[in-house]
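In this view, the complex is presented without one of its protein chains, the others remaining in place.
Chain IDs A and B follow the sequence of writing; residue 1 opens each chain.
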Amino acid sequence: MKVQLVNIGKKYEGRENFTIRHIDLDIDDKDFCVILGPSGCGKSTLLRMIAGLTSITEGDLLFGGKRMNSVEPKDRDIAMVFQSYALYPHMTVYENMAFSLKMRKERKSVIHDRVLEAAELLQIKEYLYSKPSEISGGQRQRVALGRAMVRKAGVFLMDEPLSNLDAKLREHMRIELVRLHKSLDTTSIYVTHDQTEAMTMATKIVLLDKGKIQQVGPPTLFYEKPANLFVAGFIGSPTMNIFQGEIKDGLFHSTEEDFVVEPKAEDLALLKPFEGKKVAMGIRSERFIAGLADKNTVHVKVDVIEMLGKEQLLYCKFPNGKECVISEPGYFEYAVDEEHNFHFDVDGLHFFDAETTERIN
Amino acid sequence: MSKNKEKGLYLSDRPPLTPVKAVLLTISYILLFFYVFIIVWPLAQIVFSSFNGNQGEYIHVGGAYQFSLKHFKYLFQETYFLNWVINTIVIAVATALLTLLFVSFTGYAYSRYRFKGRKASLMAIMLIQTIPAFVGIAAYYTMHSIISAVIPGFTRQMFLILIYAGGGIAGNTFILKGYIDSISSELDDAARIDGCGNLQVYRLIIMPIVRPMLAIIALWSFIGPFLDYLMPSILLSDPKQYTLATGLYTLITDVRNMHQPVFAAGGLLTAIPIIILFIALQKQLVSGLASGAVKG
Partner (left out) sequence: MRYGTTIMDDIGNEHPRRNLRLAERGALEERLESEPKEKAAQIKGELKSLPRKEHDYEKKFAKVRAEEKAFLAKASERKTTFEGSLADSDPTIRKWKLEAMESRARAEFYAPHADLSYDFELLAEQHRMIAEQLPAIADTRRETLDALDAAKADLEAAKKEDHSQANADFRRLRKERLKQRGEEKAALRKLYKSGQISSKAYVNEKHQKDLAAAEDIRSMKQSLKINMLADRVRYLKHRLKQDKKQGIAVLNSDISDLRRKTPIEVTKRCPWISYLTFPLPGLGQLLLGQTFKSIFFFIGSLYIYLIAIPYALGRGNYRGQGLFGLVSLAEGASRLDRSVIFMIEGVIAIILLLIAFLIYYNSFRDVNRNEKKMISGIRLNNWFETKTAAKHKGFPYFASSPSALVTLFIVLLPIAVTVLISFTNYDPTHQSKFNWIGLANYKQIILGQGIAGGPFWLITGWTLIWTLFATSLAIFVGFVLALLVNQDRVYGKRFFRTIYLLPWAVPAFITIMFFSIMFSPNGPLTALLQQLTGQVINIKESPWGTRIVLILLQGWLGSSYVFLLCTGILQSIPKDLYEAANIDGATGFQQTRHITIPILLFQTAPLMIGQYTFNFNNFSIIYLFNGGGPFEPSKYGNLAGSSDLLISYIYKLTIQKQFQGIGAAITMIVSLVLIFFTWIGFSRSKSFREEKL
């Protein structure tokens, strides 16, 4: 089902300002949409508005073209998985999964079939008659998914469902969730603060901050063309290196005047209007090229080395104390306190307006 | 796997007993058994004297002992003991049910809803529960005559039930609210998505989960009327309407009814079910008291 948010806003009672406002978003049928953002950005509020657990102050919420603003949660054709799983502790796994259908007075044979079907798919058939307290965290997670599945809802909502699992299991469940999403043929909306989850699972990411959408698009777009400084800093690990500076005579001069960069021709054309203005330049750690070049070179001292095997992260310092992260293949030999030359790959440069923080190129 | 094995392992784990420790341990045992004697002796006297047929109106310890059930016979035939039992149970059950009914609603509402006046009324609840129950004794008797004039069938016992239940609302609301607070509100959300309304969320989800706490509240409300002497002694005047505490008291103070061994028999019969209840549910009862610590 297609989910559309048109100019959605929420103002909590007794608060002066809108927690979240002017949200316009189209989520296509069968999309896996991840709403990403730091804590307190309003992403949970947004999800709860879609679920109907929080009322919508302004704007329209459309499911498949139908307006849903004041439809009760149970009638919205949604299913939701909660962060704490929210399994009813006094019911068996079977009863947990059957509860929503029972509340809808669904036919008993249908209930039984659907519960068994979901249990089969999620491999929890053995625990059907156990209480949630008797099974492990990973199994509970599956039960929570199963409970949402049996509803056969058009929209599948997930509120940080993996945050209570350990790292190994989380990695495993990420893959399973994507597989499940494909087999269910539904639209999924997934809220998280973890960029890895977003990058690996989403077909579409929505990055929220301070109640506003910062960027929408497929995961690659976020990495390759971050829309503003916030996105650039939020997505990617290690964090993108950002240098403040100024455009003078078509060249980027860092604020401390310790290096000068000549952007490529296409970027230069876009940078023209910023002549003499403050600009921030970003470069990801892997876009540094080792060695001296005739231009765009920096001279830095290696401060800390983080060896990851196939690559290594060099935390370097400029002579004036400014820091940057550079990643190089693992087999290169570097040692702490050595001084080296690197030059920028001009195809990997990102320019941002320092005032508005918006992307320029 | 078996328990014995574990214990065996544990024993061998301990450092060997030194002579000083052995002496200390012996002293401990002596003290412990001494206190066992202090507790058991008087209680045993109740049991013995209730069965000793060789007594008249006064209890005699020592001297001739003759097993007999005559005091029990007297208790059932010559006193209103059965009435007292029934009265007490009716009052206790009604108090427990009424308290549960009131408190379920208020506890849930205060825990889950943010409404105007919530803060103020919570403060009021906290203040009310610190006010001792005896404050109103001057008014209760007259209040009953006013109410019974308006509602003719309103007996003193009903009023007693209302006083017990009403007096417990404040404190118990606070306890239950605290307990419901500890349940994740995501459960409510899940239930709402699954199709529950306000009351269904409570009835189908919250209530089953808080059942242990409800049981404790019900249990304490139930036991209260068994243990209380003050309120019934103020309100109830007809010996037939008495509860156990006021009724049994007549057997040792009233010169006409004076019959100490019969009191022992009645006390024994009253105590046994309550002792069983306390021993079986000691954990729950203690935790209930602990969570209502402020009530004192």
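Here, a residue touches a chain if its C-beta (ideal position, glycine included) is under 8 Å from a C-beta of that chain, and two chains touch if they have at least 3 such contacts.
All figures in this text were calculated on a predicted structure; none of them were measured in a lab.
Taking the complete complex into account, B:Val135 is the one of B:Ala64, B:Val135 or B:Val255 that touches the chain left out.
Mapped onto chain A, the footprint of the missing chain covers residues 57-58, 67, 69-72, 75, 92, 94, 104-109, 112-113, 128-130, 134. By the touch rule set out above, chain B reaches the unshown chain at residues 1-2, 14, 17, 21, 25, 28-29, 31-32, 35-36, 38-40, 42-43, 45-46, 58-62, 102-103, 105-106, 108-110, 113, 115, 118-119, 121-123, 126-128, 130-132, 134-140, 142-143, 145-146, 149-150, 162-163, 165-167, 169-170, 173, 178, 198, 226-227, 229-230, 233-234, 244-245, 248-249, 252, 260, 263-264, 267, 270-271, 274-275, 277-279, 282-283, 286-287, 289-290, 293-296.
By our rule, only the chains that are shown with their structure count from here on.
Inter-chain spacing, taken between the CA centroids of chain A and chain B, is 56 Å.
In the complex of the two chains, the chain A residues touching chain B come out as 48, 51-53, 73-74, 78-80, 82-84, 86, 88-90, 99-100, 103-104, 147. Put simply, chain B touches chain A in their complex at residues 184, 186-187, 189-196, 200, 205, 208-209, 211.
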